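Shown here: the complex without one of its protein chains, the others still in place.
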Amino acid sequence: MSISIEQLADKLAGLDAGKMYQNDFFFTWEKSDDELQAVFAVADALRLLRENNISPRIFDSGLAVSLFRDNSTRTRFSFNSAANLLGLTVQDLDEGKSQIAHGETVRETANMISFMADVIGIRDDMYIGKGNAYMREVANAVRQGYEEGVLEQRPTLVNLQCDVDHPTQAMADMLHIIHHFGGVENLKGKKLAMSWAYSPSYGKPLSVPQGVIGLMTRFGMDVCLAHPEGYEVMGEVEAVAAANAAKSGGRFSRTNDMREAFNDADIVYPKSWASYAAMEKRTDLYGNGDDAGIKALEKELLAQNADHRDWACTEEMMKLSKEGKALYMHCLPADISGVSCEMGEVDASVFSRYREPLYRQAGFKPYIIAAMIFLAKCEDPAAMLRFLAERGQARWVK
Amino acid sequence: MSISIEQLADKLAGLDAGKMYQNDFFFTWEKSDDELQAVFAVADALRLLRENNISPRIFDSGLAVSLFRDNSTRTRFSFNSAANLLGLTVQDLDEGKSQIAHGETVRETANMISFMADVIGIRDDMYIGKGNAYMREVANAVRQGYEEGVLEQRPTLVNLQCDVDHPTQAMADMLHIIHHFGGVENLKGKKLAMSWAYSPSYGKPLSVPQGVIGLMTRFGMDVCLAHPEGYEVMGEVEAVAAANAAKSGGRFSRTNDMREAFNDADIVYPKSWASYAAMEKRTDLYGNGDDAGIKALEKELLAQNADHRDWACTEEMMKLSKEGKALYMHCLPADISGVSCEMGEVDASVFSRYREPLYRQAGFKPYIIAAMIFLAKCEDPAAMLRFLAERGQARWVK
Partner (left out) sequence: MSISIEQLADKLAGLDAGKMYQNDFFFTWEKSDDELQAVFAVADALRLLRENNISPRIFDSGLAVSLFRDNSTRTRFSFNSAANLLGLTVQDLDEGKSQIAHGETVRETANMISFMADVIGIRDDMYIGKGNAYMREVANAVRQGYEEGVLEQRPTLVNLQCDVDHPTQAMADMLHIIHHFGGVENLKGKKLAMSWAYSPSYGKPLSVPQGVIGLMTRFGMDVCLAHPEGYEVMGEVEAVAAANAAKSGGRFSRTNDMREAFNDADIVYPKSWASYAAMEKRTDLYGNGDDAGIKALEKELLAQNADHRDWACTEEMMKLSKEGKALYMHCLPADISGVSCEMGEVDASVFSRYREPLYRQAGFKPYIIAAMIFLAKCEDPAAMLRFLAERGQARWVK
């Protein structure tokens, strides 16, 4: 990256991102274009500082509270890396997975864990209609606590994946695309295929495809969502995608034909997910504690999946893409045919060829999270970047 | 708070708290009045520093070991916040809950985890006659290890709740009272009702009421302990409370009538607990691995509780208090009627009215814990406060 901190600070200074200060990050589509550009600029700057062994630490002490309501390795490590980079210590809140707290309990717990919390990161993607609502309940509780003087600082809520959006993933994916194509200005008209793909597992969250169509449509790209019938995503996110495309001069289309999506695509993102309707049903079954119903649903959904084994990112499918060389993307871990399962989302040879870019893609996430926190914590982020570069504090005294 | 660090340092310099240096904190009643005042002064000072974005970090590195033998969210977060504020990293010792180690094992484990430990925080409140004894065993082991040169530093033990006292809770409660009434000098004659209250759960620890009567009687207050027959607390703590009251010019009384306690009270603290006798019985049953006996006891105790559903902090009861406006206190979480249970310790309307002060009350705990550590680690705490204020290191570079 030949860009300098000074250039990134200049860019940042020209963006209208002031509303991010002391604010939360729930959905990308609630943020302005300038705000998203600010996240990308800060992420690049934090990475550049670290690559030059300059610490971007802005906290001497303070907690970053994490609450993972689903297992997670990479998002957990990304959040912890981001917190650590800025000087915060992660403290897990382990509530138990099944228990969904409400009302008084949420308000109270949110405040009790936040006396010295600067950030709260939540992953809650299991229950349709509930994950994001829970995050907002927590954020409201601590904002109120801050306003009443109960809390000395306002903890920033970062959505680490909910039932609707997965903003840290989609933003990391987007920054990867920007770098791959040499700048956001080169993305106009680029075709991205966000496609369902077969997996022998069940119930993967919708937030990745939703996050992708909700974000990638903002840069003038031609975003095509492909899936078999019955694997529809949330209608409200499709509406967001359509509106984005109209505004950005891009395109948002849907198809039930994977080949159509891959055809001439610059970027392919083939990935399994459960249908919105199935996830809603499951949420109700969980709510009623209907174990037999859950098992029956699982069986039904796996059978439904099995009808679409041909939805795989094979070498043959890749040949359909632009010059046969589309950028293959995945949020990882992928179900690789013959490696992690018999038949899965992607051919082993395709996966192997893209391993390095896939790892790079994942590598943006810690910086995206750190940038979201940074912008919520620095009133003048451009000035802060300049200050950090000038301070020149070594991350690692060599 | 209009008081300055300079004033707090001056106050601290006038107190005889030298024995707290390199020492532990087990029971409030083992500490002199000056020592308790020192904890309050340091807690206020640490908060004031942090509110002014000045870091009170006194450790560049070092561990704070935590051992929670019972589930805990708020005490865990308070301990971790306190450690983080001073620059220590928390390392949990997860021994498993059921296993109570003795003798050689305790001595060895205590030393093995303490090579770089500056603090050890223990919560062990489940077993009557054992929790505090275990803490002292650990503290003795590491003191000996330090004296023999096995450990380079002497880890300070902080009692995060035992079978007898809950000093970090009681001290936080007291600091809340002091702030609420505008100073410790305004507490003479104030009536505090520490009352049992009905809860549909079973076996809540005695250490909260014991901690409260063992501490609040030292400030000239009129402390009234109320509970149904059969819910007696430890006799030795009642004796402490009586002696405290005699010495401080206050009063300690007991009653089996909740109304008598609430009558004209300035402060009410209605809360469920198990009786000492029942907890002793349970400890023996656990010791013998008598699961059937434990179940039978639980059933018996819940039935016994159910006889006292009228012991609730209702609006009607609140009207009995001083001008109907007593300060309502609780260590949280409370069993709120119609919210967290059908019938519980407190009416929802009472709880809601006091939510903000309740959250404030809880907010003192991290600072109380940090103050206990600070006083054990700074030979001249007044000078250290002045040094920190002058150093002016930003906690959060804004």
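Going by the order they are written in, the chains are A and B; count residues from 1 in each one.
Following the convention adopted for this analysis, a residue touches a chain if its C-beta (ideal position, glycine included) is under 8 Å from a C-beta of that chain, and two chains touch if they have at least 3 such contacts.
Here the structure is a predicted model, which means the values were calculated and not measured.
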Selected residue (touches chain absent from view) among A:6, A:30 or A:51: A:51
Hidden partner chain, touching residue among A:32, A:186, A:288 or A:393: A:393
Full-complex contact with the absent chain, from B:12, B:36, B:49 or B:63: B:63
For chain A, the residues touching the chain missing from this view: 47, 50-51, 55, 57, 73-74, 77-78, 80-81, 84-85, 87, 89-90, 332-333, 336, 339-340, 351, 356, 359-360, 362-363, 365-366, 393-398
Residue numbers in chain B that touch the chain omitted from display: 57-63, 89, 91, 93, 103-105, 108-109, 111-113, 115-116, 118, 145, 148-153, 377-379, 384, 387
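Keep in mind that, in the parts below, only the chains that are shown with their structure count from here on.
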CA centroid of chain A to CA centroid of chain B, Å: 41
